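I'd like to ask you about the structure that follows.
Let's look at chain A:
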Amino acid sequence: MSKVKTHKVIGFRSTRLAIIFFVFILLLSMKFGPYNQFQLANIATLLIAVLSITLLTGASGQISLGQGAIMAVGGYSAALLVTRLEISMWLAFVLAIFVSALFGLFLGLAAARLSGPYLAGTTLVMALAIPSIAIRFDSFFSGDIGFSVDYGYPPDWLTNLLGEITIEEWSLYVALPFAALSLFAVLNLSNTRSGRTWRAVRDNEVAASLAGINIARTKIIVFVCSSALAGLAGAIYGFRGLVAPSVYPTDLSLLLLTAAVIGGLRSIGGAIFGTFVIVFLPDVIERVTKFLELPETISIYLPALMIGLLLLLTVILNPRGSAGALEHIRHRHKH
Partner candidate 1 sequence: MLKVANLVTEFASIKALNDISFQAKPGRITTVIGANGAGKSTLLRTISGLERPTSGSIKWFDEELTDKSVEAIVRSGVAQVPEGHAVISQLSVAENIELGGLFRKRQARGDLEIATKEVYELFPILFERRREPAGSLSGGERQMLAISRALVARPKLLLLDEPSLGLAPLISAQIISIVDQLCKSTGLTVLLVEQNANTALAVADHGILLALGKVVADLPAKELIADSALRAAYLGY
Partner candidate 2 sequence: MNSFLTAFFAGTSQGAIYALVSLGLVLVWRGAGVVNFAQMGQAMFTTYIASQLIQNEYSYWSAFVIALISGALLGALVDLGIMRPLSSRKNSQLLNSQSMRTTVPVIASLGILGVLKALAGIFWAGEERGFPAPVPTTGLRLGNSDLAITGFDLFVIGVVFLALVLTTIFFTRTGMGLAMRASALNPEVTRLSGIRVGSVRTLSWAISGTASSLAGLLVTPKTNLSPNTLDLLLIIGFTAAVVGGLTSLAGSVLGGFILGYVIAFVNVYSAPENVFLAILIFLLLALFLRPQGILGSKEVRRV
């Protein structure tokens, strides 16, 4: 079978999957009230960030604990462009992708020299240090207060088409196309030749380099792609209302990693599942604690406890996440 042919088939498949995701979320939003519509918008936004981890860790084996910091880079770039230069939000989003890709390039130059634990630690330091830059240079980045930015109003042609659009619906309509596009891009990337190259590096660096793969360059490219996605997610995430250090805390980086791990670091379907879990789990837990009338001290920390436990259980029971577990079950049924 020729390479070109495989590529076409896969291109078709990823288009179909991205469209299915798009339509599915839209249909779901019609059943939901405003609050859950807003949560769906969060899912679409965070999915992009989780995909950036799936791409990075799942395809190359590298781990970043600082995706939240890269989101901050994207968020601040877009916010600065909109407030200082008064360009349109859409253009700012696209430019934010470029800025964060450039940032990813620098990060990749450092990361190319680092393996597993070094990279994890370095990105964790970064996750703490980057938001503090905003406070350090507060005349430029406006410190703790940050920038108030939002999605603005839906354009007339859309209101003419759909009738009245609420704020929650509009934030979903902004985030969803980007999410579907990112899904399409990641699905395509991981199935092309470069995707296979990345996985070769992940599985065995020595063997990959003997096979003529340039390890350093491969790692840098993966970082650039992943940072571009994270930056986009950060821009959309910030434009929900505020771009400030408190919007991109270290916990956000860890939460995103959790979503990617729960779903299965190698699976894109798993990334979607993991994102649903981290967004909706706190709501579910809140209902349960209200129902059981648990004291406040417990209910505050219960989501964090559940997420930590989920992370641990996933790694211990099935390091390939829920996607791996599903595959396992399917496999058993066949026999």
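Per the selection procedure, all candidates are chains of the complex that A comes from, given by their letters.
Throughout what follows, contacts are C-beta pairs under 8 Å (C-beta built on N, C-alpha and C of every residue); 3 or more make two chains touch, one makes a residue touch a chain; residues count from 1.
The shown structure was predicted, so the numbers you read here are calculated from the model rather than taken from an experiment.
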item	value
Candidate from 1 or 2 that touches chain A, complex-wide	2
Parts of chain A lying in touch with candidate 2, wherever the complex brings them together	57, 60-63, 65, 110, 113-118, 120-122, 124-126, 128-130, 132-133, 135-136, 201-205, 250, 254, 257-258, 261, 265-266, 297-298, 300-302, 304-305, 307-312, 315-316, 319-320, 324
